[in-house]
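Written below as C-alpha cells is the structure these notes are about.
As you look at this complex, bear in mind that one protein chain is not there, while each of the others sits in place.
Naming follows writing order (A, B and C), and every chain is counted from residue 1.
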Amino acid sequence: MIPDHEFIKNPSVPGPTAMEVRCLLMCLADPGKGDTAVDVGCGTGGVTLELSRRAGRVYAIDKSPDAISTTEMNLKKHGLGDNVTLICSDAVEALSEIDALDIAVIGGSGGRLGEILEMVTDKLTDGGRILITAILLETRCEAVKYLKELGFDVNITELSITRGRVLERGTMMVSKNPIAVVYTDNSD
Amino acid sequence: MIPDHEFIKNPSVPGPTAMEVRCLLMCLADPGKGDTAVDVGCGTGGVTLELSRRAGRVYAIDKSPDAISTTEMNLKKHGLGDNVTLICSDAVEALSEIDALDIAVIGGSGGRLGEILEMVTDKLTDGGRILITAILLETRCEAVKYLKELGFDVNITELSITRGRVLERGTMMVSKNPIAVVYTDNSD
Amino acid sequence: MIPDHEFIKNPSVPGPTAMEVRCLLMCLADPGKGDTAVDVGCGTGGVTLELSRRAGRVYAIDKSPDAISTTEMNLKKHGLGDNVTLICSDAVEALSEIDALDIAVIGGSGGRLGEILEMVTDKLTDGGRILITAILLETRCEAVKYLKELGFDVNITELSITRGRVLERGTMMVSKNPIAVVYTDNSD
Partner (left out) sequence: MIPDHEFIKNPSVPGPTAMEVRCLLMCLADPGKGDTAVDVGCGTGGVTLELSRRAGRVYAIDKSPDAISTTEMNLKKHGLGDNVTLICSDAVEALSEIDALDIAVIGGSGGRLGEILEMVTDKLTDGGRILITAILLETRCEAVKYLKELGFDVNITELSITRGRVLERGTMMVSKNPIAVVYTDNSD
C-alpha cells in the first residue's frame, strides 16, 4: 500500500484516502488482473493507484480538472497508469461510456449518488462489487438506502483511525476523521 | 457547561479540554460547595472554570506563566474566580502547600505524575476523587499503574468525540483526538 | 450521575443510556427547577431519573408497558419520581396533552420522529432545547434533516466510549456502541 505521504497533493483536491481505508477497500474489492474497475471521484488518486496495481483496466473519473491532473501526476510518480483511463467529466456521463464493470469504488458523487449507483448496477458483472466511501453522514444513509433499493445485501463499516505520533515525551494519539465504507455483500 | 469557543486562547497554552470531556469530568468529580478542588496543569482554564462554578475552593496550578494568565483571563471573562487561587509553579511544590483535597483533576504532570499522585493521595479526604485526563498513551498506562499501586480501584474511560459540521451539502463528521479519563472508583 | 449498574434492568427494555452519554445530555439540556422536560421513549429510565433530579416537572413517555414499569421501579429505587408523570402511550398522542416544554429528550420515536419533532417544536418555550439520541444511522440523518427543516441550528456529536476493564494481566479496552446526540443550538 502506498503511504499517504508519498502522494503529491493539491490543496483544492481532497485525498488521498487514508492508507488504512485503502487497505480495507482493496481487501473488499479484491481486484484481479481480469477485472475492470472504476474510481468515481478519484481526487488525489489514492484509490486509482491501488486499483491500477491490481486490476486489469481502471477508469478514474472526476469532474475537477485539478483532481484529474493530480491523479495523473501521482500515477506517473509511482510508475503506474498504463491501464488507467482518466476522464474529466460528470460521473453519470462518464459511466454511460463504459460497457461492463467488475468493481466500482465511489468516493465522490457530486450529489448524484442515486443515478450513479443505478448506472453502475446496470453495468456490473456477475459477482461485481460496489464500494462507497462516505465522509458525510447523509452519504452513509443514502448509500445504504439506494443499494437496498437496488436489491443488494448491504454492509457498512465505519473506520476510526487514530495514529500515534511517537514523540520524545510520549505517544500522542491523533484521530483521522471517520470514514464509512458502504459495500455490497456477495457472500451467501 | 461553557462552550469551547467561549474561552480566550493562547497559542502556546493547551486546551480548553473539550466540552464533552469537561461534562464527564464534572459528573465524575461531582464537586459541591463544601469541596476543595485542585486543577493540576490548568492550561487554558477549561476545568478550573467548571470547578470554580461548583466547588467551594479551587487551586489552579500550572508551571507556565502563559497558562496562568490565560486561565485568569478566562475566569474574569466569565465572572468567576473569587474562589480560585492561581499558582504558577511546579505541581509537586504547589501541592505541598495545600492541606486537604476532595477533588484532584490532573491534566498535566510535567513528567512527575507518580510524585503528584502520591502527594495528592496523602492529602485526599475520605471519599475524595482523583481524575487524570490523558492524551499521551504512556500517561494512560502510568496513571492506571500508579493509582493501582496507591491502592485505589481504578477506572479508565476513553472518549472519542466526533462533531458534525452541518454544511449545505451535508454533515461532515470531524473527530477530536481521543482523551482517556483515568479515575478512582469510590463505589463499592 | 447514577452509575449504569445502579439501574434495575428488564431484558425487553433498552437502556439505560450510558452514564457518559447522560452526562453530556444533562450538560446540553441544562435542566433547572423552573423547567418542564419530556423524555420520549424513556426505556429503562436513565434519562428520566437524571431529569427528575434537576428539572421541575418531567413527563416520561413510552409505548411499552415494560418500559414504563421499569422506569417506575428505578425512580422508586432512587427515591425519585415526585415530579415525574409516567405515560404509557404513543409519543404523538402523549405529547398532544402537554402544554409547554423547555426540554425534550428523544431516545425512541417508533418511526414517527418527524411528527414528534413538529409537535415538540410547537410546544417549545423560548430558549427551549431538543435533544435526540440516535443509535440507528438513519435516525441521525433524519434528526438532522427534520431539525433543519423546522428552522433550528443543528449540532450533532457522536460519542464513542471505550471503558477499560482493569484486570490482573492488564487493562482491556471494551467499546460501547457509538451514540449520536443531535441537538438544537441556542447559542448565537
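Please note the rule applied: contacts are C-beta pairs under 8 Å (C-beta built on N, C-alpha and C of every residue); 3 or more make two chains touch, one makes a residue touch a chain.
These figures come from a predicted structure and were not determined experimentally.
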Which of B:V40, B:A55 or B:V144 sits in contact with the chain that's absent?
-> B:V144
Return the single residue from C:L28, C:V47 or C:L137 that touches the missing chain.
-> C:L137
Quickly run down the residues of subunit A that touch the omitted chain.
-> 1, 3, 19-20, 22-24, 26-28, 30, 144, 148, 153-164, 166, 171, 173, 187
May I ask you to list the residues on subunit B that touch the chain which is not drawn?
-> 137-138, 140-141, 144-145, 156, 160
Since one chain isn't shown, list which residues of subunit C touch it in the complete complex.
-> 111, 135-139, 160, 162, 164, 169-178
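Heads up, the rule we're going with is that only the chains that are shown with their structure count from here on.
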Subunit B-subunit C separation of Cα centroids, rounded to whole Å | 27
Shared interface positions of subunit A, touching two or more other chains = 137-138, 160
